[in-house]
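Selected chains from the complex are presented in situ; the others are not included.
Order of writing sets the chain letters: A and B. Residues in each chain are counted from 1.
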C-alpha cells in the first residue's frame, strides 16, 4: 500500500487502551454504524483484521482471528465436561460462540441470551461468517434479554454455561456478570457435573482484573483454571476462566484432548488441540503470581472493573 | 466531552496534508460510505464540523462553514459581472454553488456539469441543506458528464463559468480543468462581458500551485484576480482566481459591493459583503510575491498538481 492510497483512505478506528496508548487502524469500508439502546455498534472492514464488530469503540471480533477467541472460549470447557447436552451462552451476539458449541455432537440445545438484539441483527446481516449455520440450527434458541436474570431463574438446567459478555466497565450492564452473586447463580443453574467458562479481560494490561475475577470464582467452585490465548485483534493474550466442581481441564493430557476432539467434535478446529491446550493452561510465572496474590472478591455492591482509561496503572 | 466519551467514539477521519502533517477528526456518525466509479465518497457527522462530504479522504465541505467557501466562490464573480443570466458550474456536486448562484435575480439558467452522479445523489439525500432549493429550481439543470468536454462544446453561451472541481492531483480527472487549453475553451464558451472563477488550492501549503494556476489563467484573460477566504474545514485560507477580459472585482469599492448585493441578491449572505470583499482581494506581501514570481504555465501535457504528499516541500 503506497502512502498515496493510505492518504485516500481517510477513515480510521482508534481503540484507546489508555489516554496515552492507542491502536489506530485503517478502515476500508463501513457497513453499519448505529447507536442502539445499549451501545454504539459499528461493523467495519479493517485493513489489517478484515470485517469486524466494534462496540463502544472496542473491537469485539474480526474475521482475521475470531476463531482463536471463540475456539478458546468454548472447547476446553465442553471437552472437560465430556458429554454436554444443554449449553447456555450469556452474550455472544455474533453467533460464533454458538457456532462452536454446536460442533459438539452431544449438544442437544444451545440457548443464547443477549441483551442487544441490534448486535445480533447486525452480525447476521454483515458478519454471516460468524454465526455460520448456528442461527438456523434447530438446536439453537435466541433469547433477547438480561443474562443475569435468566441465569437466576434457571435451576439445575445446564451442562455448560459460557459467559461471552463485554468487559466489566464501571456502570456498564456487564458488571453484574462478574460478581460472586452471579457465579453462585451460575452454579445453581447447572446440572450435576456442570462446567462454566467466562472471558476474563487479559494477562497484559488488565491482569489484575483477571486475577480478581479468578479469585471471585474460586470462592464458589472447587476447580478454577485461568488460561489465555493471544488474539491479534485484542493486542493481548486474552484471559478465560474455567470453573466446575469436578472436571479439571488442566489434568487432561494433550493426547486425550486430541482424541476427545476427534470423537466428539464435528468439523475441524483451526486453533485448539492438545498442544494448544497445554500452551493455554500453562501460565507464565509473573501471571501466576498475580493470581496467587489477588485478594479482591467482586460483589454486586463492588463489581470488578476494567479501569477507566484515566485510571490506568501505567497511564 | 470527557475522555471516556472520546474513548467510546472510536471512529476518526484523518486528512493527510503530508506524510508528517495530519488532521485527525472525531466522527459521530457515518451516513454514507461508498466507492463510486470515480472516488471514495463518505458523508459523515464530524464532531467539530458537523455533517460533511469527504472525497478520497479529503474534506470537501461541511455544514459548519460551507457558506464561507460557496459565497466566496460565487458572489464576487457574479457581482463583478453585474447582470449574469446564464451560469455554468463545473463540478459543484453538493448543489451549494448552484444555491448561491440562483440567489442572483438576473440569473435565468444554471447548468451544473458534474462527473459523479453518486456525489450528487449522496448530497441530496444526506446533505439536503447544501443544495437547499437549487435542485428543484426550474432555472437549474444537472448534466452528468465531463466538464472539460462540455465547455469545449459550448461557444459564446455563458455569462459566468464557475469551476468548483476537486484539486488537481496527478493522474486525477480534475487535472485537465486547470490547464491553459481548458481556460481557452472557457473563454470561448463565454458571452461578451463574461467572467470566470475557479477554486485554486490555497495560500498556505499549496501557494505555489495557486500561483501556477494564476500564471496560467493570466496568459488567457486580460484581468485575473487571485483572492482568498479562510475556511476552518480546510485549515487554510482557500484560494480562488477570478478572470475576465473586462470586469475587475478589485476595482469595485466596498460600498458598491454592498449596494449591488442589496439590489441583485435575494436572501441574506453570511460571509460576503463590501468589507469582506476588501479583505479577500487584498493579499499579504509574501503571497503576492509568490504570484509575481510564478513562471510555470500548466498545459494538458504538463498539468498542475497539488503535490503528492510524499513530495511536500516541507515534508
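What we mean here is this: a contact is a pair of C-beta atoms (placed from the backbone, for glycine too) under 8 Å apart; a residue touches a chain by one contact, two chains touch by 3 or more.
Keep in mind that this is a model prediction, so the values were computed, not measured.
Participant: Could you tell me how many identical protein chains the full complex contains, when just 2 are shown?
Facilitator: The complete complex, not just the displayed part, contains 4 copies.
Here is the rule we go by: only the chains that are shown with their structure count from here on.
Participant: For the sequence-identical pair chain A and chain B, determine the rotation angle of the Cα superposition and round it to the nearest 5 degrees.
Facilitator: Angle of rotation between the two copies: 180 degrees.
Participant: Any idea how many Å lie between the Cα centroids of chain A and chain B?
Facilitator: About 51 Å, centre to centre.
Participant: What residues on chain A touch chain B, complex-wise?
Facilitator: 3-4, 6-16, 19, 24, 27, 29-30, 33, 35, 40, 42, 54, 56-58, 308-310
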